[in-house]
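Every protein chain but one is kept in place in this view of the complex.
Labels for the chains are A, B and C, by order of writing; each one numbers its residues from 1.
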Amino acid sequence: MKRIAAGILAFAMFAVAGCGGAQLGTSSGTGGQSVKIGFIAPLTGDAKTYGESAKKGFDLALEQAGNKAGNFTVAVTSGDDRNDPTEGVNLATKMISQDKVSAIVGAVTSSVTIPVSEVANSSKIVMITGTATAAKVTVDDKGARKPYAFRAPFIDPFQGQVAAKFAVENLKVKTAAILYDKGNDYSIGLTEEFQKTFAAKGGTVVASLSYGKDDTDFSAIVTNVAAKKPDMIYLPDYYGKVSLIAAAIKAKGLNVPLVGADGWDSNDLDFAALAGGYFTNHYSADDPSPAVQKFVKEYEAKYKAKPDAFAALAYDATNMLLEAIKQAGSTDSEKIRTALQGLKEFPAVGGKLSFDANGNPIKAAAILQVQANKSYKFITSVQP
Amino acid sequence: MVQFIEQVINGLQLGFVYALIALGYTMVYGIIRLINFAHGDVFMIGAFVGYFGFAVWGLPWPVAILVSMAVCAVVGMAIERLAYRPLRAKGAPNIATLITAIGVSLFIEYFTSLKFVFGPNYRVVARPFAVQVFHLGPVSISSVQILVITVVLVLVAGLQYIVYRTKVGKAMRAVSHDRDAARLMGIDVDRVISYTFAIGSALAAAAGVLFALAYPQISPFMGIMPGLKAFTAAVLGGIGSIPGALLGAVLMGQAETLTAAYITTDFRDAIAFGILILVLLLRPAGLLGKAGPEKV
Amino acid sequence: MPLLECRNISRYFGGLRAVGGLNLTLEPGELVGLIGPNGAGKTTVFNMITGIFPPTEGQVLLEGRDLSGLASFQVTQLGIARTFQNIRLYKEMSVLDNVRTAMHAGRGYGLFDALLRTRRFGAAERRLTEQAEALLERMKLTARRDEPAGSLPYGEQRRLEIARALATSPKLLLLDEPAAGMNPSEVGELLELVRSIQRDFGLTILLIEHQMSLVMNLCQRLVVLDFGEVIARGTPAEIQSDARVLEAYLGKGATA
Partner (left out) sequence: MRARSFAIAGAILGLYGLLELLRQTGIISAYWAQIMDLSLIITISAVGLSLIYGFTGQFSLGHAAFYGVGAYTAGFVSKTLGAGAPGFVLALVAGAVAAGLVALLIGLPILRLRSDYLGIATLGFGVIIRVLLDNSHKLSPTLGGAKGMMGVPQLASFVWIFWLAVGAIWLAANLIRSSYGRACISIREDEVAADLMGVNTTALKTLAFVVGGALAGLAGALYAHRYPFLHPSTFDYLKSLDVLLVVVLGGLGSLTGTVVTAIGWVFLLEWLRAVLPSEYMDLRGVVYALVLIVLMIARPQGLLGGSSAKGGKRRATA
C-alpha cells in the first residue's frame, strides 16, 4: 500500500508542478507601452566571471537609456544559465513561452548561446549575444542563416585572420607557435583561422600544441615550443589560461612576442607576464569616439573598475537591440528583427556597426599592446 | 637530449607537488580506508592562505608556507571531526563516508567561491621573488623548480622522522596496522586519526603554496584535478604506503609530462586515468603495496 | 565413490601455511565433525572446499569431479552449501527473500521472462515461493517470513542461514559453528534439527563446532586439526581419549 501511495504522490506532484507552473504562465502578459527583454548569462558556475561582466554592461546600457526603448518601458527578466547548454534551453524556453519576451540578450559563452539561438529562432524571437563568437550561433548546421540570431562581436575566423595579418605585416615574423585549449571552441576557432591565414601570407607554423581546460602545468609544452625557436607565440584563449602560459613561457626564459585575442581583455590578466604582448580587441579605451568615452567613463563611475571585453560587448548588444526596438516602434519580434538587420553605422563601442547577411557585425579590429602598468596601448586598427 | 632532460625536470617538479598531496591521501586511506575526496580542496585552501601570506600580509614566503600548513592542519582536523567521525561512530558503510567526502569537497569549493570568501575569480599569483633561469651547460632550470624540489625533499624527510621516530608516528602505524588492537593497547585512536588528518592536510597546504608558486594562478576549483591525479599516484604506488606515494607521484609526473611532450596533449587526462584503471585492475595493491585476503 | 574427497590440500597466505596436506573423504550420508583449537585452519578448509580460497596445492573432488578452477557459485551449483561462523545473512532483505535468493540457480526462467512477466515467470515464481515457504515452515520461521533478516534474534538467524543453505539443494552441507552463541536448550534443539534435516534431505554434513556436547552426540566421525594438520581421526569415543587431542586443547588452555 505504501508503495502505491508513494507512486500516486509522485504522479500528483508531477501534475501539480506542471499545472502550478501553467498558472504562472497564463498570468503574465505584455503591457500596453512596455517591452519585455530577457537576459541570459552564466551568473554561477565556471563562467560566472564572464557572466557578471556581461551583466554589468547590460545593466549600464539600460540605465543610460533610462530603461526606455523609444516609447516603450523596458521590463527585464534575467536568468542564470550556469554555462550549461541544458539550462540555456530551459531558460530561453521559459522566457519565450512564459514571460513572453520580445527579444533576448545573451547568452555569453558559445556552447550555451548556440542552443539558445536554436530555441529563439524556432520561436521567431530575436536574440542578440554580446560575446558568443562561434560561427554557428547565427547559422545552422548547414550554414543557412538563423534569421532571428544576431551578435555584437566579430566571429572567431575574423580575429584569427587579423592576428595573422598583423603578425606577418607589422611584427615581420616568419615562424609562429600556437598553444590552444582543445576543449574550448573559441580557442579552436581562432587557431584554425590563424593557421590558415598565417600560412597563406608566407609564414610557417612550427608548432601547434593543445592543452585541456583543467591543465595548469604548461612546462612540458612550453619546453617543446622553446626547442622550436618560433618568432612569436599565438595564445588564443581567455585571460586565466593565457596568464598561466605566459608565466610558464617567462619561467622558461623564452623571449618572443606573444599575440592573442579579445579573451585577454580583463583586469585579472597577469600584466607582468604578458607585458609587451599584442591582442586583437573590439575597441580601445583610448579611442576618442564619444561612444567609447561615454561607456568607459560611466562604467568606471558605476562599478569602480575598468570594463573588460565582455562588458563592452554586452553593452553594445543591448544598445543595438534598444535602438532596433525604438526604430521598429513595436514589440513585435518580426519588426524588431527587420529593424536590427537594417541598422546602419550604429555608433557602438566597437565602432560604427552594421550587420552582414549572417547577423555578424561588420567592424574593424583594434590591436592593443599590454603594458606592465595594467593598461593597454592602442597600436593600430585593422579593417576587415 | 637536452630537451629530454628539461622535460624530466619539468616532470619532477610536477611529480614532487603531487607527492605532497598523495602522502595525505595515502596516510588517511591507510588509517581509516577512506578516499578523502576533500583533500584536493584542502590543497586549494593551502594555496590561497599561502598566497594571502606572501602577497597580502607581506610575510616572507617560507613563513607563508608554515602559516598555511598550520591553518590547513586545523581545517583537516575540523573536517575529520565534523564530517567523518560521526559516521565512523555509527559504523556507517564505507560508501556513505565516501559520499560524505564528496559532499565536503563540493561544500569547500562552493563555499570558498562565494564573494565574501575567496571569490569565484582566478587570481594571478605574483611570485615573491624574481624567477631566475640557471644554465647547467645547455640545460636550463629555473629557480622555481629548484625551490619546489628542495622544499618537498625537506618536508618528506620531516614526515619520515615523524612517522618512524616519534610516539605519534608509532601510534599512527599501530592504528593503520590494526585499529582494534591499537585501541586495546591503550592508544586513543580518534586522536591518532585526527593527527593523521592534521599532518596530511599540512603537507597538502605546502603543496598548494608550491603549486601556486610554480603555476601562478589560483581559484577555488583548482584542487579537483591535482587531487585526483595525486590520488592516482597514491594508488599507483600502493595506497597506504608512504614510499609508494612518492614513487607513484614521481612516475605520474613523468608520465604526464612526457606524454604531453612527446606523444599527445589531446588525451592528457585520459592517459592519467587510463593508468589509474589499469593499475587498479592489474595490480590493485600498487607497486609497493601489500595485498591481503579478505576475511570470510 | 566418496561424495567428497580432499586430496592432500594445502593453503598458504603469503608464505604462511594455514592448512597443510589435508586428506579428507566423506561418504554419502555421513555426518562428520571437524574440530580443533582456534586458528587451527578449520574455516580455511571450508574456504578451500567452496572455492573462495582455492587450495594452493592438492585437489578437491565432488563425486569424483575435480573442482579446481571453479568459481564458488559453480561449486555451490554442483551441490555444496555452507553456513558462516559469523552470520552472513542479507540483513536488509526479508526472511523469505533470503531463502528465495539461494534458489536463483534453479529459478527456471530467463531474463526476458522476468522483464516481460511471462506466464512461465509467474508459474516459476509461485513454485519458488512455495518451496521457500516450505523451508521456512521446516525451520519454524514462517512467522518471520516478511521481516528483515537482520532483525531476527540470534538463534533464528542461525536457523535462517541453514534454511538458505538448504535452498541451494545441496548434497553436501558445511556448517561452520552453528551452535556458537546458543544456550544449552537451543543447542539441544539444533542437534535435533541437524539430525532431522540430514535424514529428510539425504544430506552429507561436515560440521565445525566448539560445543563438544553437540559434536560428540551428533557426529559419527571426527577429524581433529591443529596448526593446519590432522592430528587425529576417529569416532567421538576414540577422540575423547586421544592424548594428542587433549594436549592440543589443554596444552593451549583452550576451552573444550
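Here, a contact is a pair of C-beta atoms (placed from the backbone, for glycine too) under 8 Å apart; a residue touches a chain by one contact, two chains touch by 3 or more.
Since the model is a prediction, treat every value here as computed from it, not as a measurement.
Contacts of the undrawn chain with the visible chains, over the full complex, involve A, B, C.
Contact with the chain that does not appear here is found for just one residue of C:56, C:85, C:129 or C:198, C:129. From the set B:94, B:132, B:150 or B:166, the residue in touch with the chain omitted from the display is B:94, counting the whole complex. Screening A:34, A:67, A:98 or A:327 against the full complex identifies A:98 as the residue touching the chain left out. Of the options C:1, C:16 or C:116, the residue whose C-beta touches the omitted chain is C:116. The missing chain lies against chain B, touching residues 33-35, 83, 86-87, 90, 92-100, 102-107, 109-111, 113-115, 228, 231-232, 235, 266-270, 273-274, 276-277, 280-281, 284, 294, 296.
Looking at chain A, the residues touching the absent chain are 2-4, 6-11, 13-15, 17-19, 21-22, 24-26, 43-44, 78-80, 83-86, 89-90, 93-94, 96-98, 110-111, 114-115, 118-119, 134, 136, 140-142, 182-185, 188-189, 212. With the whole complex as reference, residues 50, 52, 71-73, 76-77, 81-82, 84, 88-98, 100-105, 107, 109, 111, 114-117, 121-122, 125-126, 128-129, 145-149, 164-165, 167-168 of chain C touch the missing chain.
One rule holds for everything that comes next: only the chains that are shown with their structure count from here on.
In this assembly, A is the chain whose CA centroid lies farthest from the centroid of chain C.
Note on chain placement: the centre of chain A and the centre of chain C lie 70 Å apart, centres being C-alpha means. Look at where the CA atoms of chain A average out and do the same for chain B: the two points lie 37 Å apart.
Multi-chain contact residues, meaning those touching two or more other chains, do not occur anywhere in chain C. Chain B has no residue in contact with two or more other chains.
Chain A meets chain B in the complex at residues 46, 48-49, 182, 209-212, 214-221, 223-224, 227, 239-240, 243-244, 247-248, 250-253, 268-270, 272-273.
For chain B in complex with chain A, the touching residues are 3, 6-7, 10-11, 13-14, 113, 120-124, 126, 131, 133, 140, 142, 144, 211, 214-217, 219, 221-222, 224-226, 256-258, 260-261, 265-266, 268-269.
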